[in-house]
Each structure stands twice: as structure tokens, then as C-alpha cells.
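Removed: one protein chain of the complex. Kept in place: all other protein chains.
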Amino acid sequence: MAGLAAKFGSGAMTNSVAEISDNKALLVIGSNTTENHPIIGLRMKEAVRNGAQLIVADPRRIPLVKFATLWLRHMPGTDSVLLNALMHVIIREGWEDRTFIEKRTEGFDAFAEGLKQFTPEFAENITGVPADDIVSAARIYATAENAGIYYAMGITQHSFGTNNVHAVGNLAMVTGNLGKHGAGVNPLRGQNNVQGCCDVGCLPTDLPGYQKVADAKVREKFGKAWGRTLSSEPGLTASEMTEKMLAGTLKGLYIFGENPALSDPNMNHSIKAFENLDLLVVQDIFLTETAELADVVLPSASFAEKEGTFTNSERRVQRVRIALDPPGQAQSDLAIIKQVYRRIDPEGVSENATAESVFNELTALWPAMAGMSYERLETEGLQWPCPTDDHPGTPYLHRESFAREGGKALFTVVPHVLSKELPDEQYPFVLTTGRQLFHYHTGTMTRRSTGLDKISPAPYIELNPEDAASLGIEDTGLLTVTSRRGSIRLKARVSGIVPPRVVFIPFHYKEAAANRLTIDAMDPISKIMEAKVCAVRLEK
Amino acid sequence: MISLTIDNQPVEVEAGATVLEAARKLRIDIPTLCHDSRLKPHGACRLCIVEIAGMPKPVTSCTTPATEKMVVTTQSAHLNRLRKTTVELLLSDHPNDCMICIGSGDCKLQELAYRFNLRGSRFRGKMRAHDRIDENPFVQRDQNKCVLCGLCVRVCEEIQGVGAIGYANRGFESKITPPFEKELSCEFCGQCIAVCPTGALSGKLWVGYPRQQGLEKTETTCSYCGCGCNLTLHTYGKSIAKVTSRQDNHNRGWLCVKGRFGYEFVTSNERLTTPLIRRQKGGSLEPASWEEALDLVASRLLDIKSKHGPDAVGGLASARCTNEEGYLFQKMFRAGIGTNNVDHCARY
């Protein structure tokens, strides 16, 4: 998010899901799309059926590999080296889009200089991807009429995730694959309303619509609208909050609809932090691992019991409607927040506020959503920017210019950085974590859906047959996995999906929570955790 | 553009469009059973046959490309007879137990029988008797109701790219089955259920709910991943009876296993139904009234603020909840408490 915003002026999928099937080439990196974004995955398969060339870059043999023209199996944590090498080849072969670079970007020369060392041979050494495949991938991507890049947490969940995002953006810029149909740089959002949550200002540095807290004019605008003077003090990110809780300076925390006690990296650490609070309020639909630590638990409504809007990965704002009554005394999150808010400041929100009135308050403050209303969203969603009542919404961004000052996209030099914790003699395996098709996030919902849990009932660790043989472990045998931070025991799934010396654990299962092992290193800019690389040891 | 005439009405369509598409543009109703505009034409059910001037016999409109100056007739005694016979043949090998069929009311065969006024069939004879039982939590199969339209096979192959099922045997004994008749190994996206025109494929989770009467439909948006698929929740009383998705939306009616079948959590008996308060440190969470809980939250937050300043308080918003909720939450922290300590957990 932060990475893309720095380059293009906004951080969201530049293009739409429907355009994917019109891509002539696709680079999918760090996204197990068919399992984590299955319906976006369908469009990718459709693109392949339409004749597009698909490059999949992933350490794991993810299901999408079956559809790929070319599979680059790079080692976890070497994404930016791989991407740099692709760009090295593109510039070496003269496949770059000179017109686009000259007219619509800045910083190219320094950037190109920075690519010099990233020869395919250099990259082969680090990533494990044959130099020839790097050249082929560069050719496929760069010579396609229009090509899209799709990525997810595999790119961002690194201690240098912002670097990776810069590299992805550079690649699209160097080939002119921006501001047009069926191309772009497309981060796939892991949760239903990550996009919306960021859009509406649930970010310590941003007010709604990415309007910066640091900007006095912005503070004045919102201060006026809200009738209060706003703090200029930048807020804490979630991970910084954990540190301040441990330090004792953050004393009260209000969490709704999330389960950080299970999803946080190095969760033992986070749990300690929560326990150190004076007040922990958790608002959720289940008594989650986090709620169990709370001082006050507020029962809320599920998506089927409330009204509002979600904004999906492609910036599409869509209605959510009430189908059922919430159970017992549970109330919608909006109703609960409203009542707390009114107790804190009766003028902050009207007693009669509805989802629609709050929506209207929001759209009045952010021009990109100014043209939206519940009425317009009645039958179908709209993609922002949608500035006026008659604006049809925007399928792809940056058609004319970028949202930075001067309107140009910025090339960034991406140096070669290593993951914080690499395997060594004591912890010889790389652990990478992620999701699988049948469960979602911390499993609070899917593990309570009987069918899903029946199909995928228990935690497991994927390891390569070669490693299984040397450990003397059979498929479904139990393994203890230990990192410097913790230890879990779970079943082995022996499979060629992972390469030798790399293991994978889905993080949905609290009984063997992968985040007891992960490292709480984070990206210095985006503050995203390094969930994709840490070192572990395996024992029978 | 291509100009043609259908039932004496002129129509223009894009090159490559089929006769069926052209007819639908004119809102001419041609019956179909094996057709789905999202899949490649198949031409198996033979119901969409039309007469085209210059062609010796009827052709299927779903597979025939429209050509310039084509003259098409969609209704005639002969076509009607052929369509009727085809439906009768299907009914002759169908249980026709609509009264107790899960597909009733959402069944194309039933509609066709009604349209052609067929209570029975002139062609009584042997009926297939499948006894396969599928052990899985989602897909319920009643193969005797299968009309071999091939939609499930095609959607699995063409859209999902999985190919979990295919055809076996020939002629009357043809059937649809996983390869080598093994256990179904699939992603359980349920796309096959969505396209099945009869009660042959249904959701196991649907059992126990009404089929049509008494169900309420609500259009909403899926709460799992960032795809944001449109869902239609079919609710009955306090429960979700089933989830479907309309074809005319951005996800084209396709869903994944979580979106289509992962809804039971909503009515889980583990749902929180009352506020809980831990009245003393180290104690347990105890039920409380909303008044008590809300007062406590507000007063404690204000208390911390007054003792340690607004930045001693923080909020973590949800990437799972609505825009409105997120907006009001951050506003409460910024304008109400006076801190920018508001973030969300979506980085994990």
C-alpha cells in the first residue's frame, strides 16, 4: 500500500478484475490466487484460455502453476532480486517502453543504474531460477501488448515488502503497462474490506480518502466537518501499538472484528502485550482468542445481519444488506460504536445515524466517492474514483496521469536485501506461511462451518519428500516445528508443492498456530510483518 | 455487424454471435436446457433447434453462428413436435418426483414439462438406476435426475479448470462421474450445482429447508476475501438456507467453496449473544447488560485519556467490517478521543 502510493500516488489495484481475461500476459507473483482469491483466479484461467501467457513466480507449486506458460520457482524472500533481473534483461534487450518512461515517469536513470548488477546469472544464484527462464519471462512480459502483474501477501509480508512492491511497480513502469486496459499493478486484497478500511481512514497517518494527517489543510478540513480540532501527532501502527503496550505507555485498546492474538506474528509476544493493558475492549461475533483476553467483550452482528458497504480489491463499493436478525442481544458494529461514541462525545454522532447517513458523511469528505450513494449502489457496485453523480466509476487508474505531484510515476532503486532470519545450522528450514482454500484467516468463521472444517479439519506442515526422507518422517506423521520464538506440533504433509528446505504451514489453526513461530520483524515503512520467511527446525 | 431476420423481425448482431443470441436480443424465447451463456455452446439437448432457410434440417441455434441475411424461424409445428418429443424422452427416463425433489421450483425440466403440457411420456421404458453415493459435505447428487446436459462437466473444466468429473459409458448408460468412478476430488466451488438445470445436483447444506415458499432472498456481498462476490442469501426464519449468486454480476455468478458453503458460522451456537465483562483482573468474563458494558467502555477510555493523554488509547479497526463502521470508528478516535492511534490488522 505504502509502496504503491509512493510510486503512483495511490495504493490499490490499478485495474479491474474483469480486465484480467483481456491480458495478453500475466505475471502472478506471491499470490496463490486460485486458493486465496478463487474468483479472480477464474479470470486468470480465462485469460489463459483466451491465449494469454501466464508466468507464475512462487516457491510453491501452487495450483495456478498447472495453467502457467512458465513457472519461476524462486526461493522465499528473493522476489525483488527476481524482479530486478527481469528488468535488467528488459533494458539490456531494449524491450522497455521509451515513450512511456519519458512522458510519464521520473527517476529512470538512477533506477537503470541500480539494475546493473542484477544479471540473470546473478539472480539465478540467489533465487534458484535458471537464467534462461528469467530471460524467457522477461520476454513474455515485456513483449506482450498488454500485461498485468498480480501479487498479494507473498510480496508484501517481508521485512522489505515495500522494496518488493517498488520492484513490482518499476516493472510495470518500465514496460508502460500502466494506465491502460488489461494491464497494471494489482495487489489482491486478502480480506473483504481491507480496501475500504484503508479508504475510510483506519490508518494512523491517513484520514478518510488517504488525506494526510500531517497536512494542516487536511486537518482543518476534517476538523471543520467534525467540529473538533484534530491532533497532528501521527498515530501508531498496529505493530507499534504492541511495542507501546509492552512498554506500558499504551493503556487502552479497542479492537473490533479482528483476532490479532492468533494472526499477529510472534503471537506469544502479542499476547503478553494485550495482558499488559489496563483496558482491552474486543467487539466480535465469537469469543476469539483475542476476546478471551479482553476486559469487555461486545457481541456484534455478522455480515448477514447488518447494513453497509464493502469495497473489494478492485475498488468496487458494494452494498451489504440485512438478511437475518443478530442472535440474542448482539448488535451491529455500527450501532455499538455509535453508542460508545455518544457516551464519549454526544455531538460526535447523531442518535439517529444510520449506515446510509454515515456513508453520506464519508462521501462528502472524499471526492473519489462523492458520486456514490446507496441509491446508485442499489443494483450494482461502483469503482472509485467516482467523483460525480453521473460518473460511471473507474475501471482502471492513471489513464492520463498519476496521482503524485507533477503527475508522474516515480522509479525507485531497489537494492538487494535479505530476510531478517535466514536458515542456519540450528534452524535449517525456511518456514513460509499462508492460507489454503477451505479456510479463511484465523478460522473463526470457516472452522465453525461444518463442511469446510470436515474437509480440512487439522493443521499440517508441507514438506518436500526429500526432506521427509532424510528426517525419516512419513506422510501424516507428527512433527515438532520450532523457531527461536516458539514451538508447535502438527502432521506432516509430504508433497512436492514445496521445494527442499522450505516448509509451509497454513495459519488458520489455533491448535498449532503458525504465528507462534513467525518473526515479528517488519517492513520499516508499511509495518507489515515478515510472515513469509523465518527459520525453523523440524523434529519427529 | 451482421443483419438477419428471425421470425420476420430484423436484428443486428456482432460478428460471431449465435442465432440464439440474436433471438434473445429480440426477446424471442427459445427453450434451452444445456445452454449457459457463460460456457461454450454444446448443442446436446436439441431444444433450441430452429429452421434456417437453405438448411435441409433444423439446427441448434446455440451453436449456429448468425450470418448475413440469414432467415430464421423459431416456431413451427415441426419444431414444436421435435422439442416436445425431446422433453418426453427426458421425462421417460426421469423419476418425475417433483413433489419431493429438492430441485422443484428451480428446475428447467419441470418448466419444460409445464410448457409442453406433459404429465407423462409416451415412451415408458427402462430407467437408469444409479446407486452411487458421494461422501462429501457439500455436493448432493441424485444421478437418476441427471439429463446429461454436460453443464457440470463443462463448468468444472472450462471455468474452474479442475476437470473433477467427466463422462463414462455410452448411449443410454452414459453418466457423469469422477475419473475411474473414484471418490470425488474437487474444490467444492459448487459451480456445478449452480448450473445444474434439475435436482440432480444440490447442496447438502440445503436439506431441511423449504425449496421456495417461505424463503427470503437478500442481495449482499461476500465477507471472505477481497474478490467481493455478490451473494444472494436465501434465509428461512433465523437461518441461512442456501447461498447463490446471480449471473449478471461482476463475479458472473461464480463463487468459491467459502462463499457458497461457508455460511454456517452465522448461526453457530458459539455466537456471542450478550456483552461480557471481566469485573476484576484475573477473573472470568461474565454476562452484562449493554448499559453496563457500554458505560464501562466509554468511561474507562475517557479515564485513561484524562490520566495519560489521548495517545495512551488506541483502536484497531476491522478489515472485515463495513466502510461505515470503519469510518465512524476512526472518527470516534480522532474527533472523539483526540488520537490518531487507529489502525487495522489487515497487514497479517
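The first chain written gets the first letter, and so on, giving A and B; residue counts start at 1 in each chain.
Heads up, the rule we're going with is that contacts are C-beta pairs under 8 Å (C-beta built on N, C-alpha and C of every residue); 3 or more make two chains touch, one makes a residue touch a chain.
The rule we apply is simple: contacts and distances are computed from a predicted model.
Participant: Assuming one chain is omitted from the figure, identify its UniProt name from "Integral membrane protein", "NADH-quinone oxidoreductase subunit F", "Phosphonate C-P lyase system protein PhnH" or "ABC transporter permease".
Facilitator: Options "Integral membrane protein", "NADH-quinone oxidoreductase subunit F", "Phosphonate C-P lyase system protein PhnH" or "ABC transporter permease" narrow down to "NADH-quinone oxidoreductase subunit F" for the missing chain.
Participant: Using the contact definition given at the top, list the shown chains touched by the missing chain.
Facilitator: Output: missing chain touches B.
Participant: In the whole complex, not just what's shown, which of B:73, B:104, B:143 or B:174 touches the removed chain?
Facilitator: B:174
Participant: Touch as defined at the start, partner being the missing chain; which of B:85, B:143 or B:247 qualifies?
Facilitator: Checking the options B:85, B:143 or B:247, the one contacting the hidden chain is B:85.
Participant: Considering the complete complex, identify which of B:103, B:150, B:197 or B:259 is in touch with the unshown chain.
Facilitator: Of the candidates B:103, B:150, B:197 or B:259, B:150 is in touch with the missing chain.
Participant: At which residues does subunit B meet the chain that is not included here?
Facilitator: The missing chain touches subunit B at positions 41-46, 49, 57-60, 62-65, 78, 81-82, 85-86, 89-90, 92-93, 122-123, 125-126, 147-148, 150, 166-167, 169-174.
Keep this in mind: only the chains that are shown with their structure count from here on.
Participant: Quick check: how many Å separate the C-alpha centres of subunit A and subunit B?
Facilitator: 27
Participant: In the complex formed with subunit A, which residues of subunit B make contact?
Facilitator: On the subunit B side, the touching residues are 136-138, 158-161, 187-189, 204-205, 216, 218-230, 233, 235, 238-240, 249-251, 254-259, 261-268, 270-278, 285, 290, 293-302, 304-305, 308, 310-332, 334-348.
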